[in-house]
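After this line comes chain A, so read on.
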Amino acid sequence: MNLAIKAEPLKFKFFTPGVIVLSLLVLNGLVFAFFRFVLGIGAVTNLSQEYPWGIWIGIDVAAGVALAAGGFTTAALGHIFHREEYHLITRPALLTAMLGYTFVALGVVMDLGRYYNIWHVMIFWNGNSVLFEVGICVMAYLSVLYIEFLPLVTERFMGRVNLPGLFARFNKGIDRFLRFLDGGLNRAMFFFIILGVVLSCLHQSSLGTLMMIAGPKIHPLWQTPIAPLLFLLSAISVGFPMVIMESMLASRSFGLKPEMHVLSKLARFIGPLLAVYLAFKIGDMVIRETFVYLTDLNLQTTMFLIEVVVGFVIPLRIFLDRKALKSPFWIFLASVLVVFGVLLNRFNNFVIAYKPPVEAAAYFPSIGEISITVGFIALEVLLYRLFVRVFPIIGQPDLSHRPRTKFAIRGTQEIED
Partner candidate 1 sequence: MKQSRRDFLKTAGILGAGLAGLAPKKALAAPKNVLSDDRMGVLVDTTLCIGCRRCEYACKVAHDLPSDPIESYNDRSVFAQKRRPDPSALTVVNEFENPVAGRASINVKTQCRHCDYPACVSACIVGAFSKQENGAVIWDEGKCIGCRYCMVACPFQVPTFEYEKALQPEIRKCDFCFKRTGEGKIPACVEICPMEVMKYGKRHELVELAHQRIKDNPGRYIDRVYGEYEVGGTSWLYLASKEFEKLDFPELGPDPAPGASESLQHAIFAYFVPPISLFALLGGIMWISKRGKESEEE
Partner candidate 2 sequence: MKKILFILIIGLGAVYAQPAGEKHHAQMPLDCKSCHVCERPTYEKPCLKIMPEFTRRRGITVYHRAEDAPAVMKIDVLSNLYEPTIFTHKLHAEMADMAGGCVSCHHFNPPGRIAPCRECHDPNATGTDLSKPGLKGAYHRQCLSCHREWSHSNECSVCHAVKGDPSAATAAAVKSAKQEIKHPKITEPAKLVYQTGADEGAIVTFYHDDHAQRYGLACVSCHQNESCSRCHDTMKETAAVEKEPHDNCMACHAEEIDNRCELCHGAREKPRFDHELTGFSLARFHSSVDCKECHGQQGRRRVAKPDASCIACHKGWNATNFDHRITGLALDENHIENDCSDCHANQNFNAPPTCTDCHDDLSYPKDLPGRKVD
């Protein structure tokens, strides 16, 4: 039943009209980023003494972390639960996660007033700080993601190191190093995969604890003691939809057939995951009786309703439909809705729900903030496009290659590549 698939670097034309548009967006973002670093945060953002956090935290960081959850959910499914049929999607998911977290880190750097002091987090520890835990976990997980990605680099370049001119003399050394790395990684990879999942569970949930200390500044619809659980559950729920959305977008963009046989199977998990999340979300609302706030119609309650209904209830309905699971359109739509729902949830939690006790002016992101956020997303897409050209990420049917479990706990069985 296993379809033998081997991932290879894709060959396609890099520059398309879409890429040019994205490049312009990146350029625009870079201009504002330049001003941010030269003139300060105040020059390009609408952040104020009342609203210290805006979309850079709400979208770039919080939503970025949530939407990169595909990395750890597929790793858990493919490697820990050892469902080999999903190996096809683990590499794209890993790439998204790696890029996602890299941009989370960049987003943080944008937002930090003293970004050059970011290393302080590793020196001056504050065990009471939720942000500290998130920070350390994200840093650690980012390193883990790079380590997890290394085998793709070694796979791509082992035996193919061919530096030009002067550097040619290093070719042999580098190749030997890559081989050594590959061997070591093979043995240790199980540790990093589990570590990645553990770290993800920790900081995905802790992101939910983050706003708890803001107390009554956060609207009661979001300020809940089970916020960490909700964050973790929604992160787990959004992992697969993100992978589906991305895979289908990539297939379309690169002219491949969507991997429906894998994606439909993957989509089956989403319904129950969403149901569990919604059960906790609604249950929490009922127990704390926060539904009373829904009667007053304002920005916050409207956003809450959009988040829950459009982002979770509607896609849940679709994912629970057996027929819809077989339809590329429906699972794509539902996945997009879940991605939207989680993105909105994070945005709501960090931006919309936050109301300072004394408010002179409401917060609306500035052109600069939006430009940089959009620029980051555009750059991420471009890098994804570049990476799939360079590294073996997207699988293509290749019957000659027998799939093998690459990573396993040592002692069960030695596996040679």
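By our rule, a residue touches a chain if its C-beta (ideal position, glycine included) is under 8 Å from a C-beta of that chain, and two chains touch if they have at least 3 such contacts; residues count from 1.
The candidate set was assembled so that all candidates are chains of the complex that A comes from, given by their letters.
Source: prediction; values computed, not measured.
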item: Complex member touching chain A, one of 1 or 2; value: 1
item: Contact footprint of candidate 1 on chain A as seen in their complex; value: 37-43, 45, 47-50, 52-53, 76, 79-82, 84, 108, 111-115, 117-118, 120-121, 123-133, 135, 190-191, 193-195, 197-198, 201-202, 205-206, 209-217, 225, 228, 354, 356-358, 360, 405, 408-409, 412-413
